[in-house]
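Yeah, one chain of the complex is gone here, protein chain that is, but the others are all in their spots.
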Amino acid sequence: MIEALRKKAEELLKNKTVSVVFGYGEGSTPERTRPVFITKPEEVNKLTWNKYCVYNLTTYLKRQETRKLGKPAIVVKGCDARTLIVLMKESQIKREDVYILGVSCDGVGDPLAEKCKACDVHTPRIYDDLIGEKGENKELPFDERYAELDEYENLSEKEKWEFWQKQFEKCIKCYACSNICPLCFCDRCIVEKNQPQWIDPSAHARGNLSWNVTRAYHLAGRCINCEECQRVCPVDIPLNLLNKKLAKEAEKNFNYRPGYNIDDELAMSTYNEKDNQDFVR
Amino acid sequence: MGKKVGVFVCHCGTNISATVDVEKVAEEAKKKYPGVSYATTYKYMCSDPGQKLLRDKIKEEGLTGVVVAACSPKMHERTFRNAAVKTGLNPYQVEVSNIREQCSWVHQDKAVGTEKSIDLVRMMTEKTRKDTSLDAIKVPVTKRALVIGGGIAGIQAALDIADGGNEVILVEKDASIGGHMAQLSETFPTLDCSQCILTPRMVEVAQHENIKLYTWSQVESVGGYIGNFDVKIRKKARAVDLDLCTGCSSCWQVCPSKKIKSEFDTELGNRTAIYIPFPQAIPSKPVIDKEHCLLYRDARKKNIPPEDSKVCRKCYDVCPIAPVKAIDYAQEDEIVEVKVGAIVVATGYKELPNNVYGEYGKGKYQDVITGLQFERLASASGPTEGEIRRPSDGKEPEIIVFIQCVGSRDPAKGCSYCSKTCCMYTAKHAMLYKHKVHHGHAFVFYIDIRCAGKNYEEFSLRAIEEEGATYLRGRVSRIYKKGEKLIVLGADTLTGSQVEIEADMVVLASAMKAQDDAEVVARTLSIQYDKDRFFSELHPKLRPVESSNAGIFLAGACQGPKDIPETVAQASGAAAKVMALLSSDELEREPVVAKVDRLPPPVFSTCIGCFYCQRVCPYGAIEQEDIKARDGSVIKTVARVNEGLCQGCGLCAATCRSKSVELAGFSDEQVYAEINSVEFN
Partner (left out) sequence: MSNETTFEPRIVAFLCNWCTYAGADLAGTGRKQYQANVRIIKLPCTGGIDPLFLIKAFERGADGILVSGCHPGDCHYNSGNYHARRRWNVFKPLLEFCGINPDRIQFSWISAAEGGKWVETINSVIDAVRVLGPFEGYQKINAIGPEGPGEGFAPSSDTTGCECK
């Protein structure tokens, strides 16, 4: 696979289809990889592919520095590819402005990442080239995909509150979560708006709750569950539980999965006259 | 710098002061709220002296913001804002704190009411401190009106507006204008012949130099806003060139497809495939019913263009127009785009079909007919030339039963409302029947007789007293067939007895329902409709002809069941509104519109161009704008609000994650200030 990947990258750079390849390169230790941005065909050997390619390279599509490099080819796993679909729907990239190097993936991380346990996009749902075998993507049942939440949903109200307070209290408002998130692409995040200052920028419990809830809500119907925010959070807040909860509600209520079908209307920009309203008096 | 806010607390006679200590509210405001430089109370703020006080104090105290604590802003916000304008203060620096409807009237305890009022005034003061001056938005007016629907409502509105010197475009979906009124025999309460009074008006429409008529057409889309609507009209292909055709009638006389049920004759008569709906149709030029036309059927079957079909073509051959014939099988739908300043919706109603009632035979008894069918039987131009005959065997019915409130006032059948016209037209039917079948007898089952209207009561009494119709109060539980007779089982609740009538014919006074496509029309026009799908007026009493969308007006039965006099009155009312609107060159609109921020480079705007706002905006008011560098290259594509289209709902603002778009009058700062000042005592 690595060979095929390198060959393809070389070809794309040589015939100038793209001017840069966003990919995974070897890290300082074998258990690590790092992002590489390859602009010269002779450097394609820096590219690698293994189970340590955990993170989502699509975040570099929002960065000025990497945008400057010109049209990219980007290495994506099935989950990462879903980000691309959301980004396209949200007018952040045009289909023709990115070359998608999909890799078929059996799961990453050691131990296996949480996101991979209920993965049903082993083969990306969108790509220009597929590196590796094309497999059947068997759609997993709803319950299975959200099983991780059961434990937390079953807590009592008080336990929930206490659990999350303990988590949110830790937040140091470093904004690593929103910085890494490929879908937190706002030029000015809501926390940076100071007239008025909706969210208190200092790290104390009140502002932290508002921040974490707002960030999660802003990803409702959009987050594709790459778990990057949680991975980078320096104080280990299980942000993905919030994201997943919202994904679950969006799927349950609107029958919508972000980045799954490019033709689906974005869940939070549309409505159905028959949407659930059991809770409305 | 800081704003100088004046607080004016109204006693409203004693409406407020009885349960709110207004003096204390004013005192607290002055003492405790930052920014408040003046506070007072007054007996009636909305009165002339009250407004004068407001104006004087704005000047004397140099106020730059005003809070009037009084009744609901829905009552007098405009009054106070207008008063402020006279002093030069921007009207949007004036806010109303609702301490009457929200406080003095709903809380008896004076201490509680006073405390709450203090809170409410503080919230509004905080909002006012963040108010910005806004200028009314001016939009030019296109002096042309669109009328949708060519029944009597649409005809009346179109003629009135055209007579007023404005251009009118009248769009009718059927082949002719006239609507239901053209189908009626004689009309209550005067019993004059419906067509005799209607057709001259139809001709007037056709000949009016200010009216452009599109029949066999439909409104495809409506964009824009009051004064400036962009309308697309679909002229459906009628296979006849209206410019060439002279309406000579040759074609429909030769058409071999003669057994098609006539919609105009409520399926009691027949028509040809190329046809005009009725002899006085306007325009009196035919249309081809493509479903039944032999040529089109052949073309569909063979999957060839209709003009290639060799089947029939009789109408084409007979058409005397030369060198190009008026018949054009290849004609295609045409889309016409027009700009109009105002729209009148007059799409009318539909009669509840008679097949929904299981107990009345579900439409399988031919001699159980609807009111409109009776109209056609009684009409001199109808299928029986005005003789009342049974559809099944053509016999004259000797016993006839009329049943009122069929569908109406019957929530189980989906209409909880009263159709308003049935009591009157049933009385009319009973009369017409007696005039035509002297020896016959009419029974009428009713629940109530509702004949409010000038000369209406007298009219219905005539049916009973002079024409000898037997009125029975009660419902009919069942109709079934026995031999040639229809057995009508009903109750007479006045005598408490069961009645069984052997009838020859039964007429159902079926409910007037909203048109099947009412929702589609409402959506196209962005107007509201009620639970019965009739279009909603803006205010049930004070704005009965305005729809919820500014610049769109309602006339006739599309707004709710009504008879002809009421329909015409409403149509003229709508026309008057349209003319008032079209009489000005420019319109002023509330500046409560959204705005996407613009900043100096390198940011230009915090908008990131995700266009969620564009997707949620109900009015298509959000556009995309490229921000370009000097060399013309696009730096970023961001959202921009078209102020003319924006209606100020704020959906965009609530959807934008980065809050790059805000609603003037409800800006982030204002809402924040309001929420942030909620304290509770």
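Going by the order they are written in, the chains are A and B; count residues from 1 in each one.
Here is the rule we use: a residue touches a chain if its C-beta (ideal position, glycine included) is under 8 Å from a C-beta of that chain, and two chains touch if they have at least 3 such contacts.
All figures in this text were calculated on a predicted structure; none of them were measured in a lab.
Engineer: Of the chains you can see, which ones touch the chain that is left out?
Structural biologist: Displayed chains contacted by the hidden chain, ordered by label: A, B.
Engineer: Among A:Cys116, A:Leu183 or A:Leu246, which one touches the chain that has been omitted from the display?
Structural biologist: Counting the whole complex, the residue in contact with the absent chain is A:Leu246.
Engineer: With the missing chain put back, one of B:Lys57, B:Lys130 or B:Arg376 would touch it. Which one?
Structural biologist: Per the contact definition at the top, the residue touching the missing chain is B:Lys130.
Engineer: Taking the entire complex into account, which one of A:Arg63, A:Lys134 or A:His204 touches the absent chain?
Structural biologist: A:His204
Engineer: For the chain that got dropped from the picture, name the residues of subunit A it touches.
Structural biologist: 152-153, 155, 157-165, 190, 194-200, 204-207, 209-210, 213-214, 216-217, 220-221, 241-242, 245-246, 249-250, 253-254, 267-268, 270-273, 275-277, 279-281
Engineer: Since one chain has been left out of the picture, which residues of subunit B touch it in the full complex?
Structural biologist: Touch set of subunit B with respect to the missing chain: 1-2, 33-35, 72-74, 98, 100-103, 105-109, 112-113, 115-116, 119-120, 122-123, 126, 129-130, 523, 526, 528-529, 548, 592, 616, 618-619, 647-651, 653-655, 659, 663, 666, 669, 671-680.
As a convention for this text, only the chains that are shown with their structure count from here on.
Engineer: Just how far, in Å, is the C-alpha centre of subunit B from the one of subunit A?
Structural biologist: Taking the average C-alpha coordinate of subunit A and of subunit B, the gap between them is 48 Å.
Engineer: Considering only the defined contacts, which subunit B positions touch subunit A in the complex?
Structural biologist: 603, 605-612, 615-616, 637, 655, 657-660, 668-669, 672-673, 676
Engineer: Please give the residue numbers of subunit A that touch subunit B in the complex, ascending.
Structural biologist: Those in contact with subunit B are residues 90-92, 185-190, 193, 195-196, 198, 218, 265-266, 268-270.
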